[in-house]
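Removed from the display is one protein chain of the complex; every other protein chain stays in position.
Our next item is subunit A:
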Amino acid sequence: MIRLIPHPFLGLALLALWLLLTQSVSPGQILLGAAASLIGMQAYAALDAGPSGRLRVRLIFKLAGLVAADIARSNLAVAAVILFRQPDRVAGFIRVPIALKNRQALAMLALIVTATPGTLWVDFDRRNGTLLLHVLDLVDEEVWVRLIKDRYEALLMEIFEA
């Protein structure tokens, strides 16, 4: 059985995307956007990524704020690494144990980590939950593990798995 609106928030987001792109809120565009978002929702449902759950707006904004601040900060840090040669800089791989199981939460974490300059999601072993991460400026391994686990994983768990 095909549900007409399997992911209501995704549908609304797609409609908002359409209206922003066309820069109009005329009835015609709303109709076209609604049609596009219906198709989009069915396509997403076909991927079978699991239920999208409740929308915790406050937490999502908190996460977005954290990520934006971290991306801005690490942009400057990586720029400094590039512009001023630091002979004692160590780059390397670290392993982070990840307890997240939800696929969408893991995808979010992968996007966050990779979109942030200086950290790169390399490999994730789903069976034992170890994430292999490459860090450009690896001063203290423990600091990075704590950053991933306390700052992002805890929030993502609250958003997706609570």
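Observations on the structure shown:
To be clear about the criterion, a contact is a pair of C-beta atoms (placed from the backbone, for glycine too) under 8 Å apart; a residue touches a chain by one contact, two chains touch by 3 or more; residues count from 1.
Simple rule for what comes next: contacts and distances are computed from a predicted model.
One chain of the assembly is not displayed; among "Oligopeptide transport ATP-binding protein OppF (TC 3.A.1.5.1)", "Sarcosine oxidase subunit beta", "Na(+)/H(+) antiporter subunit G" or "Cytochrome c, mono-and diheme variants", its UniProt protein name is "Na(+)/H(+) antiporter subunit G".
Only one of A:20, A:46, A:99 or A:154 touches the absent chain when the whole complex is considered: A:20. Interface note for the absent chain: among A:49, A:72 or A:99, the touching residue is A:72. With the whole complex as reference, residues 17, 20-21, 23, 71-72, 75, 78-79, 81-83, 91-93, 95, 110-111, 113-126, 132, 134, 136 of subunit A touch the missing chain.
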